[in-house]
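First the structure, which I've put down as structure tokens, then a few questions once you've had a look.
Excluded from the complex is one protein chain; the other protein chains are retained at their positions.
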Amino acid sequence: MSIIIENISKHFGNFKALDNINLEVGSGELLALLGPSGCGKTSLLRIIGGLELPDTGKLLFHGEDVKSRDACNRNVGFVFQHYALFRHMSVFENVAFGLRVKPKHIRYKEAEIKRRVHELLELVQLDWLADRFPAQLSGGQRQRIALARALAVEPKILLLDEPFGALDAQVRKELRRWLRRLHDELHITSIFVTHDQEEALEVSDRVVVMNKGRIEQVGTPDEVYAQPATPFVYQFIGNVNLFHSRDHAPWTQQLDDAIAYVRPHDIDISVSAQDETSLPVVVNLVRAIGAIVRVEVEIDGSHELIEIELSRERFDAAPLACGDRVYIRPRQFRVFQKEETDELPAT
Amino acid sequence: MALSSPAHSRFRAHSVLPGFNLALGYTLLYLSLIVLIPLSALFVKTATLGLDGFFELAVNDRVVSSLRVTFVCSLVAAVINAIFGLLVAWVLVRYRFPGKRIVDALVDLPFALPTAVAGITLATLYAPHGWIGQYFAAMGIKVAYTPLGIVVALTFIGLPFVVRTVQPVLEDVEVGVEEAAACLGATRFEVFRRVIFPAIYPALLTGFSLAFARAIGEYGSVIFIAGNMPYISEISPLLIVAKLEQYDYAGATAIAVIMLLISFALLLTINALQWWASKRGVR
Partner (left out) sequence: MAHSTQGIATHESKTVTRVFITIALGYLLLFLGLPLFAVFYQALSKGWDLYYAALLEPDAWSAIKLTFIAAAIAVPCNLVFGIAAAWSIAKFDFKGKSMLITLIDLPFAVSPVVSGLVYVLLFGAQGWFGPWLQEHDLKLIFAVPGIVLATIFVTFPFIARELIPLMQAQGKDEEEAAVSLGASGWQTFSRVTLPNIKWGLLYGVILCNARAMGEFGAVSVVSGHIRGMTNTMPLHVEILYNEYNFVAAFTIASLLALLALVTLLVKSVVEWQAIRSGAAIRSLI
């Protein structure tokens, strides 16, 4: 089912949680809402799920306005941040809940409920835990049970609030892949909220980057990483070097009241100046981290530090040591006017 | 609750959970009928007395001395409870000894035991020939039927307050902080004075105020042991009852209003204390 969000705004008291949001989600898409905490991503998810009401704007599911529909009539499955499993019910009863509370005339027979619940538990590979209680499960297991419970009501849309937020790194990685596979199997339109860029880039079809209640960029993982639309996206996703003055960026003529943004891996290092746009620097620090080598250089005559990432092969071809005088030049950069860069998060 | 939609949304945040209007509506109705309207009757009645009438009734020797007895005895009892309550809380949190769980459960006895039962029992125990009273009598001290007896009764009913407010806070004091202080060379007493006591001080004060507030209004446990001699061991609640028995509603109301105002002031103090405690980050 497709989702269209038109001009949605939401205030909490004086705090503007969402500021005129417009977004389209295609049927069967897996979309990530990415941003720092307080950027409004969870509010947007809760509005789609019917757990909050927007102040203004329209929300269309498959072309139909659902703003006045209750949460229970939206056919939406919601997976809560802390799972919100019913702690007094067994895993089986948790998953069966949505089926048991249906009005009598459309409720399944007990045998059918049983069959469906076990089918779902098999889907999330936890059939053997049916009689346990939530407190007896690990975080990853709870997460999958919460998902099975949401899927039990056969939702057309699946919403996940920080689905991996409370898990440790190893389990997170596993569950991420698992969620991707599950989505490819079921093809339910799914939206998940995360503050973890890696998670968003790895799992989703498209990423919506949000900041201060506004959408900064919508695009495929590759697009938001390779072609950030705003300074915020540049800084939030991946690392970036900022060049503030023309002296430090001889390769561009546009630095009046502007800042140049350059990714660390987009910088070339050479022993001699290629041409007049090369910037002389001194190597300050060299650190090999797995397959990449991180080089920190200081611009001559200032204390500004630039971070550069080289692949191991590249580094081995032309090794560097502290104190080496070298020249740098970006392969790719982007310039933003200063006023655009006002509202940057500290990274 | 016929609130229009826009006013409604400003009054409360939206929620998908149902039943707010019904639940809050019923809450407010029941609160008004049982508590607010009856209590306001007291103030309306006072208003009909006029200021002069009120003072005439309120400021006479018997009333003033009853208030003094009530206050002084409540204060003494609350202080006793603050000291011993702190010790009891400390012992219950920090030490292990056989029967601890039973002792811990028993601390709440004054909450659960009807005040009249406490009253007759304490009166019997502290009477000149009672189990405890005889020892005091031998020393020439009369406990029952004197203000001292009132203090005993008020100490009993206020006992759980300090223990129960200090206990959880004391449990939360991190051992690490104490160990850090000890490593820095503080003696055990200094650790208590400089590290532990500041952490539990707001809770202690809250417990003290609660015990004090409870003691001021107490009636049932006191009247049996107090002797109830006007000017000496007559507490204000008893004076209200005495006036009522003489159908002196105005007089009873005047005393009640004074007590009620004192109670409200204490309630505000307690709330402020708790606010202060939470602001200081004392969990």
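For reference, chains read A and B in written order, and residue numbers begin at 1 within each chain.
Definition applied: a contact is a pair of C-beta atoms (placed from the backbone, for glycine too) under 8 Å apart; a residue touches a chain by one contact, two chains touch by 3 or more.
Predicted model, so just to flag it, every value in this text is computed and none were measured.
Set against the missing chain, the residues B:L75, B:L113 or B:A137 yield one that touches it, B:L113.
Only one of the listed residues, B:P18, B:G50 or B:P198, touches the absent chain: B:P18. Seen across the whole complex, the unshown chain contacts subunit B at 11-13, 15-20, 22-24, 26-28, 30-31, 34-39, 41-42, 45, 84, 87-88, 90-97, 101, 103, 105-122, 124-125, 131-132, 155-156, 159, 170-171, 173, 175, 178-179, 182-183, 188, 191, 213, 216-220, 224, 236-238, 240-241, 244, 247, 249, 252-253, 256, 259-260, 263-264, 266-267, 271.
If you put the missing chain back, the residues of subunit A touching it would be 49-51, 70-73, 76-78, 80, 82-89, 97-98, 101-102, 133-135, 142, 149-150, 152-153, 166.
Here is the rule we use: only the chains that are shown with their structure count from here on.
Separating the CA-averaged centres of subunit A and subunit B is a span of 54 Å.
Those residues of subunit B that touch subunit A in the complex are listed here as 9, 13-14, 16.
Residue ranges of subunit A in contact with subunit B, taken from their complex: 12, 50-53, 70-71.
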